[in-house]
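One structure is given below, represented as structure tokens, and several questions about it will come after.
A single protein chain has been omitted; all remaining protein chains appear in their positions.
Up next is chain A:
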Amino acid sequence: MTGERLLLSGDDAVALGALHAGVRLGTGYPGTPSTEILETFDRLGGRAQWSPNEKVALEVACGSAFAGARTIVTMKHVGLNVAADALFTATHTDVDGGLVIVSADDPGMASSQNEQDNRHYGRAAAAPVLEPIDSQQAYDFTWLGLELSERWKIPVILRLTTRICHAKTVVRPRRPHQDAGALSFRRDIPARVMIPAFAKPAHRRLRQKLAEITTWNEAEGPIEEHQGSRELGIVATGVAAVHAREAAPEASQLTLGLTYPLPLERIRAFAATVDRLVVIEEGDPVLVDSLRAAGITAEGKPEQYRFGELNVARVRRILANDTSPETEPPAGKPPELCPGCSHRAVFETLRDLDCIVSGDIGCYTLGVLPPFSAMDTCVCMGASVGVGLGLRHVLPEDEARRVVSVIGDSTFVHSGLTGIAEMVYNPPATGHVVLILDNATTAMTGQQEHPGTGRLLDHSPTNRISFESVCTSMGVDNVHVLDLHHDAAGLRPLLEDLLARDETSVVITRQPCVLAAPKIRLYEKAAAEQAETQD
């Protein structure tokens, strides 16, 4: 402790924790509620970079950790699905530098397409999972995760939720870690090359690591025990733990920090001290099922509380085993596309042409709402292209011809490129039309850069990927660029023409996001001045 006292969001606390713990590289892909971690890490002087998607971000992070550098990689919950291929085998490798994978879950879906519970990944991928209850623990567990990761040479998941990421609470930081020694590559082929001959012993090593971490968690893990009444005992994790302390201040409570692998004997001992044991956890019954599987008698929550966030009132209801219907809060005003947003003209055109629109993830998903009602599918990042192709393949010709895929610029780089490869490789008989809505930023998450903007996370210039060149070289029949600012009216005749052909087409519509445009002008001006002084 340094005596300093700060009021920080969980995201900012992770960034500060990473900086103080000596993290040398932070990677990730923007996604609410995780985005601010890398932005803050960069602002504080850390080295942070956006990757095209979460899988690449985790792979870069693995390389950095293999080289011995402390590393964090950040993403929202669904991002870990994209990175899962890397995750499931990375846990079998030995990392030299601590590697913390931040997964920011969104129970209640404030800004997400599902409310998956990423605690499942701990067990599924055999990665230790830390769950902070507030910003102080977000800070502390970033350090702890790095330390555990180095001690057992295993990637560690730091699982946050919206109310951890975006809640501000008081943090007392520690003295920064001073070790910044030189790195050099240490060859360890059996620990890093996962061919069956090496992966088989690696899997046994992994289980041994988890057994040792369990022993550590039982003896000295981050567990808080509040001794209260004998009548009621609560086992809780994450933000649900502070809701529970407030809902039942008289109860005994065991708050777990490292929730995979679990300290089951510690929980069993706690259970023996109370008459009734209730597990308070947000989302899926992950913890309560584990306790029951271990033969610990525990109550979970009624099924209705699996949905949405918990809060103090809902925890009170769970403890009272109240399954009466909950009153829905009055509906607020839904979000909508900004006035002047370039997506408006596109969705008006798609609506007027009665297109079947295969949509994607971004601000433009709001095209599904009135007055446009111009989106028919939305599943995951990049799905617009593949889903559109699937529709084209099987629908009767008159309907197939109306199918259009719509994808944003950042989403296109994230996972649209492989969809274009599919379109060129397996073209539907009626061809297909893909619209790339290029508003020059990752707008939805708060205007982050991506490989198509030509700017880095800190907005300084770098190489830019040209969507039109990529699509042309991949073999798309027709590639058009349309400046919406000057020729929005040109979209309709262009689409009518392309939809009538049996060819593959990509139309890139360009107009900067209205919220980002003033900043983009500043970045461009700064880059021009920089270039001038270098001449």
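Basically, a contact is a pair of C-beta atoms (placed from the backbone, for glycine too) under 8 Å apart; a residue touches a chain by one contact, two chains touch by 3 or more; residues count from 1.
Assume contacts and distances are computed from a predicted model.
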{"item": "Absent chain [UniProt protein name; select from \"ChrR-like anti-ECFsigma factor\", \"Carbohydrate ABC transporter membrane protein 1, CUT1 family\", \"ATP-binding cassette domain-containing protein\" or \"Indolepyruvate oxidoreductase subunit beta\"]", "value": "\"Indolepyruvate oxidoreductase subunit beta\""}
{"item": "Absent-chain contact - pick from A:17, A:33, A:367 or A:512", "value": "A:33"}
{"item": "Identified contact with the non-displayed chain, of A:13, A:78, A:258 or A:337", "value": "A:337"}
{"item": "Chain not shown: contacting residue from A:49, A:215 or A:311", "value": "A:311"}
{"item": "Sole contact to the chain not displayed, among A:209, A:245 or A:450", "value": "A:245"}
{"item": "Chain A residues touching the omitted chain (full complex)", "value": "7, 32-33, 108, 110-111, 134, 162-163, 166-170, 239, 242-243, 245-246, 311-313, 327, 329-338, 363, 366, 444-446, 515"}
